[in-house]
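Note that one protein chain is taken out, while the other chains of the complex remain in position.
Moving on to subunit A:
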Amino acid sequence: MSTAVKAQAALISADARPASGAWAADARADAASRLAAMGLPTRRDEYWKWTRPDSLISAEPASADVFDNQGETLVFHDIDRLKLVFVDGVFDADASDALDGEGLEIERLSMAATKDIHWAKDLYGVLETAGQTPVQRPLAVYNSAMATDGVVIRVTKTPTRPVSLIYRHEDPVSDVILHHVIRVEEGASLTLLENGAAAARFNQVTEVDVAKGAQFHHVRAQGRDHDRQAVTHIFARVDAESVFKSFTMTVNGKLTRNECVIDIIGDEAVAHIAGAALGDGAESEFHHDDTVFITHDAVACESRQVFKKVLKNGAKGVFQGKILVKPDAQKTDGYQKSQSLLLDDDASFQAKPELEIYADDVICSHGSTTGAIDEEALFYLRSRGVPTPIATDLLVLAFLADAIEEIEDEDIAAEITGRLDAWLTRRRG
């Protein structure tokens, strides 16, 4: 029996799923039966053409050594934030701040799930289910069925500080499934920060409902543990005049698949998603996949995708991005940019940009490029006395700049740039 089949067999058994109250039990049973019908991804699936799902669905995760931070402060250290800490997926109350804040209702999913009635019922697995058409995302369904914990956040105002989810990884063979549900109510605003590897293998789903005129800002720094694997899904529903912005920084990591599915359902909404990935295959494998699906189903909305990857020593990058503009989504402004900078001949980048447009009054464009360091610029810098490695890194940071510019908060953007700079500097020795 293959591991995939075993995994599926375990899933349809209710015993395998976390204990739940009525609403959560229903949602999980529904997910399990959907998964049984759908099956796990295979190498033959078109959507998994460039990223092999095998190690994400094997019965046990491959071991991943815990990254030694060498006394370095953690990402976002200097940002005032409400910290929630998970250690290998287990909530650490002592290391976390109290679960409250102005305009915030925060609960752990494991608590919310035991109740018989909860507002999260209208979102948990619901946005995920909506995101299964037209493309199936079985690992997210698997998550909805099996997630052991996560956070459930309702935002009614604009909290004074960001909510920060910190995922510590201590057990070299941990296999963690977390699921977050976030609702930003009308006119409210939330900044969500995430950092850390979480586990040897991490499956994360975040469902975000951004109500009319609300704002959701998300900045994520994925874990630097070299052998960690992660599959993440963001399912967002973006209503009228609201703003959704998500940025992800990825350095290191053997396998990362970040899917983002955004449904724009209200007029004049804005959705931006960006990523900066730096991969050096010298120390361990690096495979990074950004898969994005944005649906415009309202008038005069703007979407932006800005994905940048810098790859060397056999590092691999994948981008699958689609903009779907429904017939009534007139005045859509959709833009998609995915670029990779290959620092040597061993690195590779695969891209599949897609536009599917049924409205006639739209501006949509995409640009996908793969290139090397600009030799002219490099010589110019060197002629001013900047040694080649430093000049190269300056050009790398410059290449990543327009993805980082998608982060609205200047302090957070500076923090991300600083981390990227530090990563590059360490590699120069």
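Definition applied: a residue touches a chain if its C-beta (ideal position, glycine included) is under 8 Å from a C-beta of that chain, and two chains touch if they have at least 3 such contacts; residues count from 1.
Heads up, the rule we're going with is that contacts and distances are computed from a predicted model.
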The complex's invisible chain, by UniProt name, from "SpoVR family protein", "Sugar ABC transporter substrate-binding protein", "Fe-S cluster assembly ATPase SufC" or "Dimethyl sulfoxide reductase anchor subunit": "Fe-S cluster assembly ATPase SufC"
Option from A:Ile79, A:Leu394 or A:Ala413 whose C-beta touches the chain left out: A:Leu394
Touch residues of subunit A, complete complex, unshown partner: 374-377, 379-388, 390-391, 394-395, 397-402
